[in-house]
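Every protein chain of the complex appears in place save one, which is left out.
On to subunit A.
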Amino acid sequence: MTIQHRYDPHRKYEPRQPVGGGAKTSAMIASLAAEGYDSVSAPFGHALVDAARNDPRIVGLTADLAKYTDLHVFAEAFPDRFYQMGMAEQVMVSAAAGMAREGFVPFATTYAVFASRRAYDFIAMAIAEEYLPVKIVCALPGLTTGYGPSHQATEDLAIFRGLPNLTIVDPCCAIDVAGAVPAIIDHPGPVYMRLPRGKVPSVIRRHCPDYTFELGRAKLLRDGGDALVISSGFMTMRALDAAVEMEKDGISVAVLHCPTIKPLDTETILAEAGRGTRLVVTAENHTRIGGLGEAVASTLLTNGVTPAFRMIGLPDQFLDAGALPTLHDRYGISTTAIIQQIRGWL
């Protein structure tokens, strides 16, 4: 067996100059910077506090990551309804299940890697199989940290999509998060929600003033005749930015935002993908295996809707450490990379 070193283990260490213009590594707690957009601080924490004021069932649990999942806002507002479970994701998830059994609506937060990889069996058996109203809300979804594979949840959607009963939400921006929180509280079953945290850009209403989040619905944010991008999470922001940019060159790109990954809004997806002869492109902050792209592909093919189809997403590999702008370019999910790819396919 040979270990795949990323360096030559037989070579004497020599200093190496930083690449990517020496861009600073995006810290764990960093927000996803978005030029040109206003940002909102901790939209999840504030939305949860708003909801909890009138709903005593809501409690919050975290595995030593309240500050990094914006749950500290809830903890400060409702200290008696906040449970610090320590760095112990298995008992956090199990205890959330137990509290749900006693009539509460628990929000359990950690990073997406730890929920999906470490606590999976507990989410599956203690929560999903029982259809308990536990809301698992996780920061650092996909490639939103430069710390490397230990913290990059590039396959969380693939892991959770196979789990019956579980609703999966991948919101784009602060508006989406604020809308999603009351919606997932109203939903009677378990939910996994990917969380943009910290300073979160407010994106969608800039492009689509009437937008509201609806659980289980995809929304057409802009229309266009050359390509249709079906996207979720912050990739919707990137798709919108790319569409605005390409419009300057006379390329007309529609964006269908699909924040609920499961159950998928197949009706809207089929209607939009079947309209005209547009290139259909999925765009997701996730490995191209098992996420939104394959879910859409399966929907189209099994329903006999077969437009030209491409997928934008992360490659099937453990990704590099580094600065997020560098990594997003490297792996094809920056605005520039999206534009290049779509142009190449048209």
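Note that contacts are C-beta pairs under 8 Å (C-beta built on N, C-alpha and C of every residue); 3 or more make two chains touch, one makes a residue touch a chain; residues count from 1.
By definition in this document, contacts and distances are computed from a predicted model.
Student: Per UniProt, what's the omitted chain called: "Histidine kinase", "Iron-sulfur cluster-binding protein", "Transketolase" or "Putative cobalt transporter subunit (CbtA)"?
Tutor: "Transketolase"
Student: Hey, which of A:99, A:184 or A:258 is the one touching the hidden chain?
Tutor: Reading the full complex, the residue touching the unseen chain is A:99.
Student: Just one of A:42, A:73 or A:126 touches the chain that is missing; which is it?
Tutor: Of the candidates A:42, A:73 or A:126, A:126 is in touch with the missing chain.
Student: Can you name the residues of subunit A that touch the chain not displayed here?
Tutor: On the subunit A side, contact with the omitted chain comes from 59, 80-81, 83, 85-86, 88, 90-91, 93-104, 106, 121-122, 124-126, 129-130.
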